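Of the protein chains in this complex, all but one are displayed in their positions.
In order of appearance the chains are A and B, and numbering begins at 1 in each one.
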Amino acid sequence: MIQIEKRLREEAKRLLETKEAAVVLAFGRGFDEEHPMPLILRKPSDAEKIVFNEYCTFNMARHLTEFPPGTKIAVAVKAADSRAVTVLIQEGKVKREDLIILGIPVAGMKDFRSGTAIDATTTGPAVNPVLYDILLADLLPEPKDVSPYDVLAEIEAMSPDDRWGFWSAEFSRCIRCYACRKACPLCYCETCFVDQAKPRWSEKSPSASSNMMFHLTRFYHLAGRCIDCGSCSRACPMDIPLYLFHKKVSKECEEMFDQAAGMCVDAKPVMVDFKVEDSDDILL
Amino acid sequence: MENPYIPMPVTVDKIFIEVDTKEIKTFRLAFVNKTDEERFNYRPGQFAELSIYGKGESPIGIASSPTDKGYVEFTVQKAGIVTSELHDLEEGAQIGLRGPLGNSWPLEFLEGKNIVIVGGGFAFTTLRSLANFMLNDEQRSRFGKIVMIYGARTPGLLCYKPELKAWEDRSDMETFVTVDKGDNNWKGREGFVPTVCKQVAPSSENAVAVICGPPVMIRFTLPVFFELGFSKENILTSLEMKMKCGFGKCGRCNVGHKYVCKDGPVFSLAELENLSREY
Partner (left out) sequence: MITKIGREKLQEFVAGLMKSGRLFAPVKEGKGTNFKLITDPQSVTLDFYNTIQSPKAVLFPQSEDLVNYNISHDGIASEPAPIDDGSRIILGVRPCDVQSFEIMDRLFNGSGIVDPYWSARRSNLTIIAYAFDRADPVDFYNAFGITGSDEQGSDILMVRDTNSFLFKAFTDKGTKLLETMPFLEKGTADDEKRMTEIVDKGRDIATRTLDTAEIHKRLAGIFDSPYWEEAAAACLNCGVCTYVCPTCHCFDIQDETLFGEGSRRKIWDSCMFSDFTLHASGHNPRTKKSQRLRQRINHKFSYYVENFGIISCVGCGRCTRSCPVNIDILTVVEEAR
């Protein structure tokens, strides 16, 4: 990881010096080593502020949509992050030619809040970025025989009533801080439906029903788009396992349309494509 | 202890359509309970929350004068959920009223001084309250000369038309009504408010200017008054902010350490200069 940090600093410095990029999205030091922060650099001399360690879990694709169109941005991405960049390109939120993607193949990341390892239960198992211009380390062997959906076995085995009970209990704890939405690289709506006043779709009070309304709508808005980075769940102060729901929806999308989100920049995303032979199951 | 969050019931006694677009209406409200009416002691420049259950509340400046007895008036522009609902009401409807809230035009400070009132468009409501208060028979002698300059974009957008006429006819004040652009029937003055202020050139001697209007009007009017010699302490205005509670608890209308709802909405230019520009 020290090697990645060194390469990241070099590339950031070079890209800013040559003005190939106006902004570099990377990782910097937080209040201590184990708590880094997203770092948004504009000056070559700031490149030395870059850090990279196992706690740099931020999906920097989240910040891509903060800049005016046409800004040349270099963005450091890990495996899932690169899929978010791919979706943003597919959806026209950023242009491929405005991006310099710094790919980071890496395994063994840790959640800075709990200190625990981040594995395929809360994110995708892949360790290599799917889209990059510059690779900051050698590609790693992808883990074999691990599915991002293994973790669903338990919840899929539940009876519908139990499952409803499970989610009702989880959502009842939501405090509507919207950290999940704000940490998500693909929740870029200017005004989220839940904040709309005319008409108001959901109550502001964190009641069981309004929390359910918010989360279910958000899950479905991310159907076929969620790239399983796990940012929402890590951001949640109440430890609600949002990743479980996202994974379930992703799994169904993948089974129905034979495409995982953000894997190929030239693919047509499942929610904007229609084929006569598409599965009808979605209509039931 | 009275609960400051609970509105008092009032009935919509009369609705006046102020402008030709019908987007601005004045609502004359009467208290359902006599005790509420007695308790609702207000001063010009204060505001109140108008409440419609199911829609919410909206803070609106009081347009009537405390010298008008038996009712209280609010001039409302149709904008959000509550104001749109208000515009759909008919006479006789019951709504809620919470207030009076905020400081007010500083009557004691204005006493004995010449008063220049400058208003633009819809932002004239609490100035109308102030004018009618000062012009009241029992109050008139407390104040010096009164000059009023009021403008709107078109003749149809002028509020309080019958009163404007009456003020123009009064001998104890000077009234200048102007429109940005007249129509075939308009026989009055044409020109932007700042230009008219320049032409009228009210003296700054022992005078206070009270100015409310759209930001662009204020921006061009202020230099005129500086040139006429008005100090920042002697130019007053009223701020508009998003508000909820109306008495300094909910933290929404913070401008610097001031709460617009409680410490305002009336501020002098000198006070505003010490505040962060977040309004």
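Keep in mind that, in the parts below, contacts are C-beta pairs under 8 Å (C-beta built on N, C-alpha and C of every residue); 3 or more make two chains touch, one makes a residue touch a chain.
Small disclaimer: the values here were computed from a predicted structure and weren't measured.
The residue touching the chain not shown here, chosen from A:Glu48, A:Asp133, A:Glu154 or A:Asp239, is A:Asp239.
Check A:Phe52, A:Phe112, A:Phe171 or A:Phe245 against the missing chain and you find that the one touching it is A:Phe112. In the complete complex, the residue from B:Asn33, B:Gln94 or B:Gln199 that touches the missing chain is B:Gln94.
Although one chain is hidden here, its contacts on subunit B can still be listed: residues 1, 3-6, 51, 53-58, 79-81, 83, 94, 240-242, 244-245, 247-252, 254-257, 262, 276, 278-279. Considering the complete assembly, subunit A touches the hidden chain via residues 30-32, 35-40, 58, 62, 112-114, 173, 175-179, 181-183, 191, 195, 203-207, 231, 234-235, 237-240.
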